[in-house]
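Report on the following structure.
For this view, one protein chain was removed and the others were kept in their places.
Showing chain A:
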Amino acid sequence: MKIIIYLSDYIIPFVFFYIVGFGLLMKVNIYDDFVDGAKDGFKVVLNILPTLVGLMVAIGILRASGALDMLSKIIEPIISYFHFPSELVPLITIKMFSSSAATSLLLDIFKEYGPDSYLGRLASIIMSCTETIFYTMSVYFMTAKIKKTRYTLVGALVATFAGVVASTIIVSIVF
């Protein structure tokens, strides 16, 4: 299963090669465009910095107080039935409500266990394949002025659950 890790090394270079090569072929001003587009990245990061400061402080306090350890000890006996690490349950739960709060928890996991540990890798992949269910639903349905959301929540939960299961299986096979 080394091939999957090996393939990963090619993805970013391939994207760059394809886009830059295509840009050259189409004779667009690739360098100017790149510089122009890079400015968007600054805007995106500047926008998330304040929320990240707020939430990382909150998670930092929660971790230092011992409350997070206690929480995963409480849920451990329930969750161990499912062969799933209890340390990641808060991450998945919070991710349904707030992306930045989940990011802060992810970074907390990186700090505690390291990004290359089993938990670090699993958390990275789960965060990659899930979305903020309740936040997205409230923003989108508010725009459409919808009161009854029918089966959207169930569907979103099913897709999220599928992502978590897939991540757990893939990490145990690949790494």
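Assume contacts are C-beta pairs under 8 Å (C-beta built on N, C-alpha and C of every residue); 3 or more make two chains touch, one makes a residue touch a chain; residues count from 1.
Please note the rule applied: contacts and distances are computed from a predicted model.
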- Query: What is the protein name, per UniProt, of the chain that does not appear here: "Spore maturation protein A", "Osmoprotectant transport system permease protein", "Proline reductase cluster protein PrdD" or "Septum site-determining protein MinD"?
  - Reply: "Spore maturation protein A"
- chain A positions in touch with the non-displayed chain are 4-5, 7-9, 11-12, 15-16, 18-20, 22-23, 25-26, 28-30, 33-45, 47-49, 52-67, 70, 94, 97-98, 101, 103, 106-107, 110-111, 114-116, 120-121, 124-137, 139-141, 143-152, 154-156, 158-160, 162-163, 166-167, 170-171, 174-175
